[in-house]
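Mind looking over this structure? Questions follow.
Heads up, one of the protein chains got dropped from this complex, but the rest are sitting where they should.
For chain A:
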């Protein structure tokens, strides 16, 4: 995470996400998958092929791509289908766009009810016998049972969570890095899924994004850094208020 300043001198915190060896692996049509839209399987981050059996390498061999650490699905409309084997770059996103980021949260192991659900516990003194971080009562008398989904101690973290509506401030095309506003679930160097935002406020936000994706061997020559309009670029002199 890094600080970033706007043109009016305000400071924002930004997370850096690297697009490392992402390739489209397979196209699954609407009828085949049984959903509402077609799906594209995308894999990220190359990993050694020796730790899995040959049967697991089929998808990668079809696409002609080394084995990936993580494979995710994206729901795509029919006009956005990409041929399997095409690499995906950070330039697929543009500054000013809004994005949802999904990742597995940091695993905290087996945790008690105070940390996991934010219960208040009991006072530290005034006669409490061996009861300071316990849940207390778990149900009423009339219910005569404990409801399903009762908040109790258990394994906390290491589940997929999404941060919605994060603004993309800057894109580095040379190193394939996306600068995304705010914080993102997961620990440092964890695998993360970045998708166009599904929030209704940002539905019409993308102005001319590269569609279906940014192709590196195309005619478009992008500069090394793409900035949002509101970002303060360090090549400018210091901010002054008129």
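One rule holds for everything that comes next: contacts are C-beta pairs under 8 Å (C-beta built on N, C-alpha and C of every residue); 3 or more make two chains touch, one makes a residue touch a chain; residues count from 1.
Everything that follows uses one rule, which is that contacts and distances are computed from a predicted model.
Per the UniProt record, the absent chain's protein name among "Lipoyl amidotransferase LIPT1, mitochondrial", "Thiolase", "Large ribosomal subunit protein bL19m" or "4'-phosphopantetheine phosphatase" is "Large ribosomal subunit protein bL19m".
Contact with the omitted chain, checked across A:47, A:114, A:177 or A:191, is made by A:177. Listed residues A:18, A:45 or A:134: the one in touch with the omitted chain is A:18.
Listed for chain A, the residues touching the missing chain in the whole complex are 2-3, 5, 9, 11, 16, 18, 172, 175, 177, 188-189, 232, 234-242.
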